[in-house]
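Note that this complex is displayed minus one protein chain, with the remaining chains in position.
== subunit A ==
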Amino acid sequence: MLNPKDKKRILVLGIGNILWADEGFGVRVVEEFHRRYATDDNVTVLDGGTQGLYLVSFLEQSDCLIVFDAIDYGLLPGQLKLVRDDEVPKFTAAKKVSLHQTGFQEVLSAADLLGRRPRELALIGCQPLDLEHWGGPLTTPVRLQIAPAIELACKLLAQWDSPAKPRTAPLPASERLLANNIDHANYEIGARPI
């Protein structure tokens, strides 16, 4: 068994804007992942929201990166796709996160420029159905992919020798990633119907 200090540092990151319907996919996956699983100290679970370039510092502290995001792959709405390593920048370039139009690709290349980019990359993306509904919820086909996306991430974490462990006791509300009624359930209770 490796000493935790020698283990790869892993970042599990969800990005997107929870206020834009399916655009919130990445954040909702990481929120649910954190609610259901505990991880070792070498794994950081982060709700990146719409932060662009500001995420560079988290990336440069990681050896391996898993990103959840809504990506337009030209697939059917709700289809999930895993993209690895060199392919990641190509797909994230297609997508803009909020910060001053900094695409995630630019975040990656900024980390690269600083000479500290994660060695292994995995993008778990879901094809969105609705990105126009300001204030709206995740659509059903996209919401149904939260659990499969988490499963994919768990497999990767196991491969990286840092398996996620199902929580034995429910995570208290105070420790969840999103609070103040912007957590998934409470946000959607108040979301406008289409």
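Before moving on, here are some points about what is shown:
Everything that follows uses one rule, which is that contacts are C-beta pairs under 8 Å (C-beta built on N, C-alpha and C of every residue); 3 or more make two chains touch, one makes a residue touch a chain; residues count from 1.
Just so we're on the same page, contacts and distances are computed from a predicted model.
In the listed set "TusA-related sulfurtransferase", "histidine kinase", "ABC transporter ATP-binding protein" or "Uptake hydrogenase large subunit", the entry agreeing with the UniProt name of the missing subunit chain is "Uptake hydrogenase large subunit". From the options A:Asp41, A:Asp72, A:Asp85 or A:Asp161, the residue with contact to the unseen chain in the full assembly is A:Asp72. When the omitted chain is restored, the residue from A:Ser57, A:Thr140 or A:Gln159 that touches it is A:Ser57. Mapped onto subunit A, the footprint of the missing chain covers residues 16-20, 23, 47-57, 70-74, 89-91, 93-102, 105-106, 108-110, 112-115, 128, 131, 134-135, 179-182, 190-192.
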